[in-house]
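One structure is given below, encoded as structure tokens.
Of the protein chains in this complex, one is absent; all others appear in place.
This part shows chain A:
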Amino acid sequence: MENQKTILDRRIEVLIWILGIIFIALSARLWQISVLQGEIFKEKSEANRIRIIELRAPRGIIYDRNGEILAEDVPQFQIVFRPGSLGLEEAVSKLEALFKGRIAINPKQRSTNEWILCDNLSLEEVIRFEEARQELPGLSVETIPMRFYPHGEYVFHVVGYVGKVTLQEVEKGDYNIQDFSGKGGVELFYDKLLRGEKGFKKLEVDAKGRVLRVLENQPPHFRNSIALTLDLPFQKFCMNLLKDKKGVIIAGNPRTGAIFSLASSPAFDPNQLSKGMSQEEWEALSRDQSFPLTNRATQALYPPGSVFKLLVALAAAEEMPDLDEKTFFCPGYFEHNDWKYPCWKRGGHGRISFKEAIAQSCNVVFYQLGLQLGVEKLEEYARLLGFGSPTGIDLPGEIGGFFPNPIWKRRQYGEPWYPGDTINLAIGQGYLMVTPLEIYRMICVLANRGVFCQPHLLDRVIDNQRGEILAFEPFQQKVASFKEETWRKVIDGMRLVVKQGTGKACADLGIDLAAKTGTAQNPHGEDHSWFAGFFPADQPEFAFVVMIEHGGDGSGEAAGTARAMIEWWLKNRGKSHD
């Protein structure tokens, strides 16, 4: 009995030893976790508790010159999922039950821990979601600024659009992968200016991902808005003039460089692009043979045709002092080295003065002038007026035209430059290619008698915080110091174009208009129709270029369009504008 009890007590001692070992082990483990690894776990517990949500930066508003909104951010509602007690699949199926499949649900990963389950929610749908919110942990409705273009395709080529940033932009460090940036037009050109500052929300959440407190709230804001020189009603009118056509209308003030209208047709609705397109839609759009995404004013090349005769006329007036006394004879063709070059008027213009040659756009006279001047002189003058290089307008992707010369020809074709090439060049045909904006620049330099004002779209920058309005400083440069006589001769010729020449369609507008028509042959079909000019001829306030692809005769299609455009301007803007 005693013996048994001693054994028992010794066994109880074993239990006490076990207790001691357990005590030491648990205490050591507690020390390890709370003291040795405490910092690591502290960070993890903060990470548990705090969610930082980046708030997308809104972009500045784009106005036209009169304060009409061309582009702005509007709120868009989306349902965002952040994992908590619900898994992604579970959240999707719960949401699907709530909206009965009416909304396309394609989870888009926004960041490592966020998915967008629904886009473009209506207000009614937001309310429906909020009512059911208790059962939807981890899901929340968020407002995202969405770019909206109230005038859609009317301003597409000028304003551009925004889209998801590219990988290259992210790599440059300017953006996060979920950001949006300008993709065309001034949205791209002034992207840095328009970009706002991101905000963030530091939230305390519980285990189910429900937000308990906002610890810190840094709302996003935009910094600058911009106003363009564009005149929206005028732009719309010009776009309507080009409806169902392919063509360009550029109009502005030659003395400041301000652009009132830069219409390029066809265009596209930028809202569709900003919303994001499917791959198929995008491919169909890029394959569209009418190239609605190309800004024809700055990115398309055309032969200028007779409009280019103005440059030849300038060179001739400057280089040949006795031009006024001279007359020319046009039998309907010009012969050189056994080749016959026709005038557009079959029967010929007969005996004709320099001014009349401009007015009638007589090919024969310009063949002769061109040959006399030679290709080098022509090139010299063309470079002075900027041909072959971009104008520097504040739009992305502007290209320069092409001005040929003998060196280029030898390198390209292994052939010498023939007199016939010069003859062709003198009437704006052959290898010469221009953008409509280059012609506009030539017209403006002519109107300013040698002064170049860079065409521009930005009028002023409105600083959102300080409320300052920074006016755009137009860039001016004297590019051609010709004799006063030279300018007068050519501009008088242009006046005559309107009074009794190829531009008679605009004769009775009651203004002192100087202009020039152009009919550019091209190998792809019907001629391109040009009409360019300015008024009042001595104090120009308004310069323009109209170009209709395959519009035929410049005196018809383009001049008629220009007439309608000028009429609108005179009626609605009078003479006082800008």
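Note that a residue touches a chain if its C-beta (ideal position, glycine included) is under 8 Å from a C-beta of that chain, and two chains touch if they have at least 3 such contacts; residues count from 1.
Simple rule for what comes next: contacts and distances are computed from a predicted model.
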Checklist entry - If you look up the hidden chain in UniProt, what protein name do you find among "Flagellar basal-body rod protein FlgC", "Tripartite tricarboxylate transporter TctB family protein", "FtsW/RodA/SpoVE family cell cycle protein" or "Raffinose/stachyose/melibiose transport system permease protein"? => result "FtsW/RodA/SpoVE family cell cycle protein"
Next on the checklist: From the list A:41, A:339 or A:475, pick the residue that touches the absent chain.
Outcome noted: A:41
Item to check | Residues belonging to chain A that touch the chain removed from view | outcome: 1, 4-5, 7-9, 11-16, 18-20, 22-23, 26-27, 29-31, 33-35, 37-38, 40-42, 44-46, 48-49, 83, 87, 204-208, 212
